[in-house]
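The structure appears right after this line, and notes come after that.
Only one protein chain is missing; all other protein chains are in place.
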Amino acid sequence: MAFSYTRTIRLADTDAAGVVFFARTLAICHEAYEEAIASAGIDLRNLLGAADVIVPIAKSEAEYLRPLRVGDKVRIPVVPAALSANAFAIRFEIVKLGPPEKVAARVRTEHVCTSLAKRERVAMPAAVAAWVAAR
Amino acid sequence: MAFSYTRTIRLADTDAAGVVFFARTLAICHEAYEEAIASAGIDLRNLLGAADVIVPIAKSEAEYLRPLRVGDKVRIPVVPAALSANAFAIRFEIVKLGPPEKVAARVRTEHVCTSLAKRERVAMPAAVAAWVAAR
Amino acid sequence: MAFSYTRTIRLADTDAAGVVFFARTLAICHEAYEEAIASAGIDLRNLLGAADVIVPIAKSEAEYLRPLRVGDKVRIPVVPAALSANAFAIRFEIVKLGPPEKVAARVRTEHVCTSLAKRERVAMPAAVAAWVAAR
Partner (left out) sequence: MAFSYTRTIRLADTDAAGVVFFARTLAICHEAYEEAIASAGIDLRNLLGAADVIVPIAKSEAEYLRPLRVGDKVRIPVVPAALSANAFAIRFEIVKLGPPEKVAARVRTEHVCTSLAKRERVAMPAAVAAWVAAR
């Protein structure tokens, strides 16, 4: 069963159109990713440069299906999948809690494992590979 | 006992110095305020213009005492106090969970109740006054 | 010739990895869109609900090719294209100024004209259609 993150939409997520600013949708999914890997025992700081292998986002795609407003409660399932020995993708849905529940957005990100020392793609760190394989 | 909000520091809260960007500290405290009034049964949307009386922030002060990093867990007690019939202040602390616990920031905001129709200061809505008085 | 927006990368755009946070890349492109339509005489406030037809973003795609750091200067050409009578896409590049110049990101957004009153897709407002056709 996929890891899910829950979140309340905050005023700082919204813009003058009264709904979540589109780019904030991706930031909210990144929070879900941070929580998912933390729950798998992975320290995000290692992936940001504390260890040699960083995992930057190479691509993102998003569909914005329904507006989200301040105070809305959302659940975000996080589903990773390997793309190669060096890269993985994550699928997110932002589900507005109900009743009835409705999918407000779908987001997909691609992450490429990169060695800071070698400046090239390298294999996923073991903990990341285990997290990706477990789903 | 004061309402407290708990939160994990997210990558989007940080900047290239490796710690929380100072202005995000205030945004994080506003989340705590949103959660505090929601727990008191107040709908934030009414205070944003859905009802006649809005409650904009007139002043803020902050002391940044210790850096916060991605993954840090914080607890934020929220303590409101009336300033007049029309205005209230809120004191926040951002306490980095330990052990040992340490106060990372102190923030104070002032909120002034304003009628959109009359374009002048008006008395606090009853629900807001009750929330302010209860603490 | 395409409209271009120039911008300096700010500390608030970056995260603890030392580079621009991926979702900020889309926010920076949205600034370029705001400036492009303003330079075409279109008032963004009308597209946010002041007039009946709003133009929400339905999809976004982004490729993050090179890291951007605080102080970097970027140029962002903005190239709209009609998708139908009701919808248009915009292609953005974030070009890091040089020498040598390098493309740091490519972003594409889709915008769907929607009537607030009718709650359905409607034709692009004339000023928007003219802007899209001019490029």
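So that you can tell them apart, the chains are marked A, B and C in the order they are listed, and the count of residues begins at 1 in each.
Everything that follows uses one rule, which is that a contact is a pair of C-beta atoms (placed from the backbone, for glycine too) under 8 Å apart; a residue touches a chain by one contact, two chains touch by 3 or more.
Here the structure is a predicted model, which is why all the values come from computation and not from measurement.
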| item | value |
| --- | --- |
| Residue ranges of chain B at the interface with the undisplayed chain | 16-19, 21-24, 26-27, 30, 45, 48-49, 54, 56-64, 67, 109 |
| Positions on chain C where the hidden chain makes contact | 8, 10-12, 27, 30-31, 34-35, 38, 43-45, 48, 69-71 |
| Chain A residues that touch the omitted chain in the full complex | 11-12, 14-19, 21, 23, 69-70 |
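In this text, only the chains that are shown with their structure count from here on.
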| item | value |
| --- | --- |
| Set of chains adjacent to chain B and to chain C | A |
| Chain pair bearing the highest count of C-beta contacts | A-C |
| Chain occupying the middle, per Cα centroid | A |
| Interface residue overlap between copies chain A and chain B, same or different (over half shared) | same |
| CA centroid of chain B to CA centroid of chain C, Å | 32 |
| Distance from chain C to chain A - Cα centre to Cα centre, in angstrom | 22 |
| Inter-centroid spacing, chain B versus chain A (mean Cα positions, whole Å) | 27 |
| Per-residue overlap in chain C, given as positions that touch at least 2 other chains | 16-19, 21, 23 |
